[in-house]
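One structure follows; several queries about it will come next.
Excluded from the complex is one protein chain; the other protein chains are retained at their positions.
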Amino acid sequence: MFLKNSWYVAGWSNEIQRSLTQRWIIGEPLVLYRTQAGKVVALTDRCPHRRAALSKGNLIGDTVQCGYHGVTLDCSGACVAIPGQQQIPPSMKVRTYPVVEKWQWIWVWMGDPEAADESLIPDFRYNSEPGWVSTGGCIDVKANYQLLTDNLLDLTHETYVHTRTIGTNEIVETPMTQRVEGNEVHVQRIIKNAPPPPLFSRVRKLEGNIDRWQVIRFQPPASVTIDARAYPAGTDDLERGLRWFSVNTITPVDARTSKYYWTITRCFAQDDAEVTKTIHDSIYTTFMEDVEVLEAQQIMIDTDDSMKAEVGVRADGGSVAARRIVEKLVKQQSTALAS
Amino acid sequence: MFLKNSWYVAGWSNEIQRSLTQRWIIGEPLVLYRTQAGKVVALTDRCPHRRAALSKGNLIGDTVQCGYHGVTLDCSGACVAIPGQQQIPPSMKVRTYPVVEKWQWIWVWMGDPEAADESLIPDFRYNSEPGWVSTGGCIDVKANYQLLTDNLLDLTHETYVHTRTIGTNEIVETPMTQRVEGNEVHVQRIIKNAPPPPLFSRVRKLEGNIDRWQVIRFQPPASVTIDARAYPAGTDDLERGLRWFSVNTITPVDARTSKYYWTITRCFAQDDAEVTKTIHDSIYTTFMEDVEVLEAQQIMIDTDDSMKAEVGVRADGGSVAARRIVEKLVKQQSTALAS
Partner (left out) sequence: MFLKNSWYVAGWSNEIQRSLTQRWIIGEPLVLYRTQAGKVVALTDRCPHRRAALSKGNLIGDTVQCGYHGVTLDCSGACVAIPGQQQIPPSMKVRTYPVVEKWQWIWVWMGDPEAADESLIPDFRYNSEPGWVSTGGCIDVKANYQLLTDNLLDLTHETYVHTRTIGTNEIVETPMTQRVEGNEVHVQRIIKNAPPPPLFSRVRKLEGNIDRWQVIRFQPPASVTIDARAYPAGTDDLERGLRWFSVNTITPVDARTSKYYWTITRCFAQDDAEVTKTIHDSIYTTFMEDVEVLEAQQIMIDTDDSMKAEVGVRADGGSVAARRIVEKLVKQQSTALAS
């Protein structure tokens, strides 16, 4: 079961304009559009009349006219016109979802609108921070969203999956620490005096070994920020090093399909388009390596009828803690609905 | 559940010749062929021996020889030969379906053969009427057949879906009347003194406004005839106007797949091949607009677990009445089977 009382990314801010766009989130179809005043609206993409897809209709002013029989709904989801009749039944309406635009993305609250709390939007400030430059994308993945958050919370996989870009042997040799703070999980690994990974050398002149920081923050249900730093070994001199945030948030489309939104936001060589391109292309390639592993993993999970439990290792600490938090929040949600 | 005691179109008369053709109707596979004497035969397309598809076998005289082990069945579905043995078990047989060729189509009775009543074949006489010329086709649709009959019984959708051909604003502004007669539904809309829709002007010189008639007749489970007329406004002068029948019958392939058979049959410019081509191409395009809407609607229905009822509007009158008739007939069929 998905966490409904939560914000999910429905797209990039610049994707939603003066037309109708369909998006699926936690199994529900939404139609998104921007009002004349510039506000993004998200409605259920199912006409209350005969369940046609509203996203195939027309945006007229700030209203959506169903493309089948012309039933017209406003931003609140209320019906404002039914062709051929004056009377409008009160049940002729769709759900409207709270929407917030923040950190380059459009966030939709999928649960009880009363409970929509903007402060629960993950802290992705570096996507929009002055002095920082970001590049990113969205990848369709045929896997459950939690396989993606698991992946991001245990970076030992970099050593095996990403040797061409960001993986090095020293990652697995360095212990991680993790702690839970409220509903957040923090995982940290500091690798001392090791050669830089290939991608670091490609975008930053790094002489000799580095100290490398991986400071990971999980915010439920599916957002992970990685504060990645590289200093010349033994110094704290970021001027001669590298720092970026890897910002990741996963939107479940359904139980086996996800949209993986990502950015890399850096505070060095901000004006160097070549560096931006190298980072973009390398990280895209890197994440596609993950996708290959995760989609194969999803098949192995789906076809497993052995009833055997997975066997834990020390490096799972972060992902296990994150799954427990989501589980707890889903349980609270069920209790709230039952009471 | 499908209505079994009913005729369904299995194909165009000229499609079934001296070879074996497979067709699926209400979830059942049929093999069709024409005998040497010219009669169309429909048998279950499953060999009683090992369930091979008979349609992959050979037509030998008026018998079907299974292409796997040579079991041979005659027009009645009885086995007339088993290679390598003289004795034929009485259970070695398949069902034969009553077949009638009428109005250019091949009709198959899917229920109790005793109950097959030729008078229940929809009245599509204009497909074959002297002085009338028809053009038509068959469209595969990934939607339940009732979404198609709903569509044909509420033409307000033309205003939203078909603005390029037959839709005008005046349609939705004009009230419909409907009445139920026995197991038929009749819906009528007469639009007075309005501009002609684009397609009418393309095939008929119409000066000024028209009076437009849409006289719809539903015959269960899935046939809809539309008597479409356009007179110069204020006259009853069909000589200077336009009249055609839109003849439509839907064959359910299974619960989510349909074959939509259609013709447009007209009594003007009968010899003008250009007019025939314009009508054919425009109506095909028009119906493909419906298909896009209906296939999206089917997805929205399949993925809806909200348990919310659809909300009715006045224009639904015809389609609601038609669904009630089919429901009643299906219920009668279940009662008959149980008694």
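General observations
So that you can tell them apart, the chains are marked A and B in the order they are listed, and the count of residues begins at 1 in each.
To be clear about the criterion, a contact is a pair of C-beta atoms (placed from the backbone, for glycine too) under 8 Å apart; a residue touches a chain by one contact, two chains touch by 3 or more.
Note that the coordinates shown come from a computational prediction; the quantities given were computed from them, not determined experimentally.
Listed residues A:L3, A:L59 or A:V161: the one in touch with the omitted chain is A:V161. The omitted chain makes contact with just one of the residues B:N5, B:T21 or B:Q65: B:Q65. Touching residues on chain A toward the chain that is not drawn are 150, 154, 156-157, 159-161, 172-173, 175-176, 292-293, 296-297, 299-301, 303-304, 308, 310-315.
One chain is missing from the display, and on chain B it is touched by residues 27, 29, 45-46, 48-53, 56-58, 65-71, 82-85, 89, 91-92.
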